[in-house]
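Sharing a structure, written as structure tokens. Questions coming.
One chain of protein is taken out of this complex; the other chains stay put.
So that you can tell them apart, the chains are marked A, B and C in the order they are listed, and the count of residues begins at 1 in each.
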Amino acid sequence: MDSLGIGLIGTGFMGKCHALAYGSVKAVFGDVPDIQLEVLCDVPADKAEALGNQFGFARSTDNWEDLIADPKVDIVCITTPNKVHKEMAMAALDAGKHVHLEKPMALTLQDSTAMLELASKTGAKTIVGYNYLHNPAIAHARKLISDGAIGRIVHFRGMVDEDYQADPDLAWTWRATREGAGLGTLGDLGCHLISLAVAMVGPIESLIAETKTVHVTRPMGDGSDEHRPVENEDIASALLTFANGVHGVFSTSRSAWGRKSYISFEVHGTEGMITFDQERMNELRLYQNKGPLSEQGFKTLLSGPAHPPYGQFVPAPGHQLGFNDLKVIEANELLRAIQDDRPAVPSFSEALHFEEVIHAIAQSGATGKPVKL
Amino acid sequence: MDSLGIGLIGTGFMGKCHALAYGSVKAVFGDVPDIQLEVLCDVPADKAEALGNQFGFARSTDNWEDLIADPKVDIVCITTPNKVHKEMAMAALDAGKHVHLEKPMALTLQDSTAMLELASKTGAKTIVGYNYLHNPAIAHARKLISDGAIGRIVHFRGMVDEDYQADPDLAWTWRATREGAGLGTLGDLGCHLISLAVAMVGPIESLIAETKTVHVTRPMGDGSDEHRPVENEDIASALLTFANGVHGVFSTSRSAWGRKSYISFEVHGTEGMITFDQERMNELRLYQNKGPLSEQGFKTLLSGPAHPPYGQFVPAPGHQLGFNDLKVIEANELLRAIQDDRPAVPSFSEALHFEEVIHAIAQSGATGKPVKL
Amino acid sequence: MDSLGIGLIGTGFMGKCHALAYGSVKAVFGDVPDIQLEVLCDVPADKAEALGNQFGFARSTDNWEDLIADPKVDIVCITTPNKVHKEMAMAALDAGKHVHLEKPMALTLQDSTAMLELASKTGAKTIVGYNYLHNPAIAHARKLISDGAIGRIVHFRGMVDEDYQADPDLAWTWRATREGAGLGTLGDLGCHLISLAVAMVGPIESLIAETKTVHVTRPMGDGSDEHRPVENEDIASALLTFANGVHGVFSTSRSAWGRKSYISFEVHGTEGMITFDQERMNELRLYQNKGPLSEQGFKTLLSGPAHPPYGQFVPAPGHQLGFNDLKVIEANELLRAIQDDRPAVPSFSEALHFEEVIHAIAQSGATGKPVKL
Partner (left out) sequence: MDSLGIGLIGTGFMGKCHALAYGSVKAVFGDVPDIQLEVLCDVPADKAEALGNQFGFARSTDNWEDLIADPKVDIVCITTPNKVHKEMAMAALDAGKHVHLEKPMALTLQDSTAMLELASKTGAKTIVGYNYLHNPAIAHARKLISDGAIGRIVHFRGMVDEDYQADPDLAWTWRATREGAGLGTLGDLGCHLISLAVAMVGPIESLIAETKTVHVTRPMGDGSDEHRPVENEDIASALLTFANGVHGVFSTSRSAWGRKSYISFEVHGTEGMITFDQERMNELRLYQNKGPLSEQGFKTLLSGPAHPPYGQFVPAPGHQLGFNDLKVIEANELLRAIQDDRPAVPSFSEALHFEEVIHAIAQSGATGKPVKL
């Protein structure tokens, strides 16, 4: 494989993150195909052009369909608002392109299912932006679990919070609508935690949940007295049953003051425990029932070259990876999947399960009834 | 009031803790009645005598009814196994004594209710050993909340864990039986967390829960192959609705490796957050949406004289209270209630609510149905 | 030995701490002599009487010489201001009493040396209030070191800070004078850290130091414009050479905002490291170069019954000892030394070394020259 061309739609938070990732993935990993940053798409055209120049893309456009149609584009990165994910991803797949899609896949499960079906037909590689999965600390947690370091898993608890919707005076936006944003904190944050829960314990089978809108209306932010309703949840919690019988607890809030990127979980085993918090993403905490009681305790494992692929970034331990580095590992995963003609992980297939779970939580929250997946 | 005589039944973990508390409460607080350690009861008699001497009691006995009948005993401290709490407490109340009872009140809610009814009739003062409530850090959290420091409360999460039942090879004991112990982790640990949840947010109105027995049988520990069933729960989790509409999450495990006295919670408000963990019982963490964004962050408040009654123990901040000090504050609360002829907190009345909640969790866990309190 | 009578001089911070300790040491430890709280001394007499009643002493006095002369007093506890330590301790020794003295021993090394000489002659037991030495976590650190858990010791660093003199506007007191207080932060805080350094590494042989007075004058606090000079140091730092060749670093400040009881050190060995901070006095951190690199990390050891004598206070791990509990262990050490007719540790002999070190630091700070001990 000589080289792969990248077309990136969107230039916001995750758009820039993708641009940086594809700009450095070859330098970081080496043994992946060469990358050409071909086309950047945003509106208006001059913004696309300016950022195309900044990010190092060869061309820019304000027409995403042109980007997808571009013969030099092999991988289409979609980082636009959730409500247009489906249309763009379907078009890219139809055009025979690989798809690197930001999460969540779509606003509804029907849409996500349709996307997965199409991807299965085309044989293109897909990956969804569950970037926290790619943390070397998380990879090491999975390895420890599969090596039996904490015995049989018996319990999982996870929490994911931010505070971007904590301020009661924050103005109403499309984020507050079902039509614009779909789910609330579940779609923004909750699905990330589910991706980690599944990585640690396995698929989820059933659940019962509660959801809560903390700020039921928001001011229009235009100086008027008008308030509009917030249609989606600020907080959601659930009791989970995993397919292997493990009982779990899940909770998320987008209105949790002080929490900036709090993705925290604990995995309880019959011989130990693992805990993690994304706000200290280079640390894994491990307790093992081993050795004399007087020397048992939680051990803080600082990420290092012993935790691949950390060493691709820095050859010395404890030097810290950052948020943007996770996207580089994610891009690497897609490139290798293409190179080796095997599925990337998490593809649309795994991602669909994560999103089934958050929709099930929303449904259970609305109905007060348990949901089986 | 000249002085109050103490009769203590039980000399184990909490028995010694009570002995130490009543032995020092006057020295610590000063303006409480004098204390006389009158009678210590345990079986056999020589153990009671030896420990009576060690703990500084005037007399000892192996007959708890004699202790209760002793005219010099004003306060009966009950630290025996849960299943005899009711009989002893009822007898003490019948004898007109004040009762300092370890938690949980009894094995069943019917028993606890009967105890509360009798206490209401006699007019004696009662207090139940929800000792974590008496931490100056917790008192300060309550003050912050009632002062509005974190705005309107919108969410609560709590976890309480230990690992004394984590080892799969641990031998079967009466703790594993409904008849001997009643509830499992809910009775041992869960009720403490409920006491804190109620202190932070208010009474609980309804819930849905799951319970799990991790180790379904245990070996007899006698070298034989025999295993007996574990009849009560190792893990329990619940989604809570407080009377004021706040949504909460609760989870407890007695099989959580590495957790030694983990009683951890977070209170989310519209203007800030408070978090606490009993394993660092001298620290309260506070986030407030105040001042420039660049200087916002969780603040660690180290307990000190600014957090009464810390200063009764040490006049300098940061010097650390310990577990046993909480029981001294609890004893002080009962003594002041007697002195001022007002209810102690938490009396049988508050404790009954805590225990209604854990029984409701057990019931919901057994039936899979929500429970209204 | 039937019982030992206690005479306590002083009722302030450490006075109350002693009263609580001797009031509970028998109950906590059991196999020590019975304790009788005989005489409490303070001025004026009514204060002594009131606090004698509160603390449970049989008698009170405003004349410390009477206390020492009291035939029922076997142990004289001295918790008065530093400048009267010598006179009281010498008198107590002359009267054949055991002495439990708060640190530092005296204002000058000459005085301390005289006190040690007299103690050696009388054969009485002495102990000096280096209470942090008695922390089970510290005892465990010593055990780990002597067991070789971190290999050969190669480096020590310690810091001890509080902030009681941090405020520039704080009023001038006798604490600021050479005559009243002797040393500044070295006498208040520094000597505690030296006691821990010696416990971890061994005696100190030479050093070079700097001292600094941050607030060179202080207002009189009487509304006037008058300021008086601060005669002793707010900050002191030193490079230490231990007798075994280990190089160490020492620093202390009584003007360190935010530090409430920060006594922090790290011991570097050829196979691991131990760190400790008194503000989290129930935690010891241990790193060992053992096992796979991917699982190496600092382990947090929560104090528990595996770390004697923690279990005398609470039979369950992680439940937390407090500051006052350390004095109980210290009292226990003295009682056992008396019972077994062996020296208590740290007696005047060990304490003299600690204080030689802080005086050497002060001397080096004043002269800018290294000091050999």
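FYI, contacts are C-beta pairs under 8 Å (C-beta built on N, C-alpha and C of every residue); 3 or more make two chains touch, one makes a residue touch a chain.
None of these values were measured; they are calculated from a predicted model.
Chemist: Tell me which of C:208, C:302, C:358 or C:371 is the one touching the absent chain.
Modeler: Going through C:208, C:302, C:358 or C:371 one by one, C:208 is the residue touching the chain not shown.
Chemist: Give the residue, chosen from C:69, C:114, C:154 or C:220, that touches the chain omitted from the document.
Modeler: In the full complex, the listed residue that touches the missing chain is C:154.
Chemist: From the listed residues A:148, A:291 or A:322, report the one that touches the chain absent from this view.
Modeler: Only one of A:148, A:291 or A:322 touches the chain omitted from view, namely A:322.
Chemist: For a quick check of understanding: of C:11, C:112 or C:253, which residue touches the chain that isn't displayed?
Modeler: C:253
Chemist: By the contact definition given up top, give the residues of subunit C that touch the hidden chain.
Modeler: Within subunit C, the residues touching the omitted chain are 150-151, 154-155, 157, 159, 166-168, 208-210, 212, 214-215, 234-235, 237-239, 241, 247, 249, 251, 253, 255-259, 268-273, 287-289, 296-298, 368, 370.
Chemist: Considering the entire assembly, which residues of subunit A contact the chain that has been omitted?
Modeler: 12-13, 16-17, 19-20, 23-24, 26-28, 30, 54-56, 162, 164, 259-262, 278-282, 302, 304, 313-325
Chemist: Name every residue on subunit B in touch with the hidden partner chain.
Modeler: On the subunit B side, contact with the omitted chain comes from 140, 144, 149, 286, 292-302, 304, 306-307.
We adopt the following convention: only the chains that are shown with their structure count from here on.
Chemist: Among all other chains, pick the one whose mean CA position is farthest from the mean CA position of subunit B.
Modeler: Farthest chain from subunit B, going by C-alpha centroids: A.
Chemist: Starting from the mean Cα coordinates of subunit A and subunit C, work out the distance between those two points in Å.
Modeler: Centre-to-centre distance between subunit A and subunit C: 53 Å.
Chemist: Express in whole angstrom the distance between the two chain centres, defined as the mean CA positions of subunit A and subunit B.
Modeler: A distance of 41 Å separates the two centres.
Chemist: Hey, what residues on subunit C touch two or more of the other chains?
Modeler: 302, 304
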